[in-house]
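Every protein chain of the complex appears in place save one, which is left out.
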Amino acid sequence: MKSSKKKRQWREYAFPVLAAGLLALVAGTALFSGAAAAEAAKLKVTATIFPLYDFARQVGGDRVEVSLLLPPGVEAHTYAPRPGDMIRLGNADVFLYTGEFMEPWAENLVKGVDNPALLVVDTSRGIELAEGDEHDEHVHSGEAGDHAAPPQEEHHGHDHGASADAHAGDASDHHHHHGKDPHIWLDPLLARTMVSTIAEAFAAKDSAGAEIYRNNAESYAKELAALDREITEGLSGCERRTIIYGGHFAFGYFARRYGLEHVSPYPGFAPDAEPSPRAVAELVETMKHTGASVIYHEELIDPKVARAIAAETGARLLLLHGAHNLSREEREQGLSYLRIMRDNLARLREGLACR
Amino acid sequence: MPVTAPQATAGVSAKAESPRDFRSDDSSPLLSVRDLTVFYQTSTVLERVRFDVAPGEYVGIVGPNGSGKTTLIKAILGLVELAEGDVRLFGESLSGFSRWDRVGYLPQMTTLPLQRFPATVAEVVSMGLLARKTFPKRLSKADEEAVDRALSLVGVSSLRSRFIGRLSGGQRQRVFLARALVSEPELLVLDEPVTALDPDGREQFYQTVERLNRQLGTSVLLVSHDSATIGKYASKILYLDRKVVFFGAFGEFCGSEEVTRYLGGAFQHLVCRQHHHHESHA
Partner (left out) sequence: MLDGPFAQIAQALQYTFVQRALLAGSVVAFSCAFLGVFLILRRFSMIGDGLAHSAFASIGLALLLGAYPLSVTMPVAAVASLLIRKLSERAVFGDAAVGMVSATGMAVGVFLASMGRGFNVDLFSYLFGDILAVTSAEVWGASLLSLVVVLVAVFFYHDLLAVTFDAEYARVVGIRPDRVESVLLVLTAFTVVLGIKVVGTLLVSSLIIFPAVTALQVARGFRSALVLSTVAGVASVILGIFAAYLFDAPAGASIVMVNFVFFALAYTGGRLFRL
């Protein structure tokens, strides 16, 4: 009895002491890393998603230090800020994001950072976003293969414009895709606009380097234009013009730019949408009728639905990389936006049987 | 509290230390409790409790609230950890004892969430038969009959396929008594069995138990705060207040001056008057 009482007393003290020690350690580490981050003299840029990160590196060259907010392999919608992110943002000069529809949490995140000097850049500025509904294509068997004119029945009757307003500034990470399609970077010409927005932001923050930023942006814009030509040419002589996609379709702007159709069993591009069995069955029928031998899947997630459809039809699975974020492996390989888009082109040429 | 109580263990001697088959020797105790001590966290709930129950005895346990009566019952049934001491059932210490069908247990009326529990009366009563079953446990025709017998013994045959959640408190307590009896135990352990019953129901309930005790020779260990009842039916009384204050036959209890001093004459009188009253009737 007595010894157990003593033990209990010991424990009573041990826990608070231990807890206090741990707290001190955490606080110390945070302070230290904050101090370390304050050392460098370059323009410090934080980008939310990979394309912005890559564009910023191209534009900034040696004059900027770019960090990517999303850890490797994390989808934009499962992101939660870490203390280190907040510290980095507190020391950053420029914050790049894609807009309220891609990162609805961004606005609140920035509000929570005590950094009045931080320049917040919405890189979709100057780009007219497409309504979500336009890309909400649903398969309908019978019209398989020839989706020439967009039929009216593709409208699903939601007033997404209104709901988008309601969602603005709402930091809950669900349904943030509702409203307008944010995947502008997948169209190389829209990407050009984003690049110049970034260059102007850098120039405003670091006028000494303004010339350099504009020059870099210009030469990168040339590369983007070259990419655009390559894609246009590469997709000119294809037997099929419909992308069969087994995921949440992010390539709406891309498809429109290059005159492609797309079908997906998912009722939209929101990452939390689920397909219906009928939509899957109809996609299977479409593939049988058109003889499509390839189904595309999105990056970073386990392509379950696409795989099931592939198993059902005997089609092959190919990646159509949306470039939102890179996996750890891809990051180690130093993959770039241009590389990803060229790989996409090669796989599209394969799947659409292009000459 | 100054405990001047006599170390009262009149009647049964503590010689039954070695295990033996009680059936062949009726004088050896069904239950023997030796120096039982139980802690709850840092307090001592039971301290060096000693007593025996012989075949056919009806032992009533009384004592104030928080005196450890229910803990004592649980210790005997192996439900709480013993700090010291030894409990033997049918000559075997608890750790080796497996013949739980020889003990029938009616727990204190708890706040079990029975309202929605989807079990019939028959299903509940048949739980009392599980102690004698080995893997895989199956209920036979004979078991069904045993359930029927137990139900009719306590007079609730008509409830057999009723829903346990929809019985009145009194009916439910009788069903639980049937569950305690269904394995035809030699020792019946009852913890405050009549709390949900009206006075008539209580009387009926105790008469059923007494009939078992008289006719079948079933030993009874009854915990009750109702000392008048104990006085009326039990053959021995154990007054518990963390320790055994008194354990012995009623004659001794009623005649003991130490009991008078410790408990007050009024209490003693209450128990003893009921006892004499009942004796003269019997």
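Structural remarks
Letters are used for the chains, namely A and B, taken in the order the chains are written, and counting of residues starts over at 1 for each.
Note that a contact is a pair of C-beta atoms (placed from the backbone, for glycine too) under 8 Å apart; a residue touches a chain by one contact, two chains touch by 3 or more.
These figures come from a predicted structure and were not determined experimentally.
From the options B:Pro107, B:Gly170 or B:Gly248, the residue with contact to the unseen chain in the full assembly is B:Pro107.
Of the listed residues A:Arg214, A:Arg257, A:Arg331 or A:Arg349, the one in contact with the hidden chain in the full complex is A:Arg331. Summary of contacts with the chain left out: across A:Ala130, A:Leu189 or A:Ala281, the touching residue is A:Ala281.
Residues 77-79, 98, 100-101, 103, 105, 107, 112-113, 116-120, 123-124, 126-128, 130-131, 133, 135-137, 139, 161, 163 of chain B touch the missing chain (whole complex, contact as defined above).
What chain A contributes to its contact with the hidden chain is residues 71-75, 78, 80, 82, 84, 141, 274-281, 284, 300-302, 304-305, 307-309, 311-312, 327-329, 331.
Here is the rule we use: only the chains that are shown with their structure count from here on.
As a whole-number value, the distance joining the C-alpha centres of chain A and chain B reads 71 Å.
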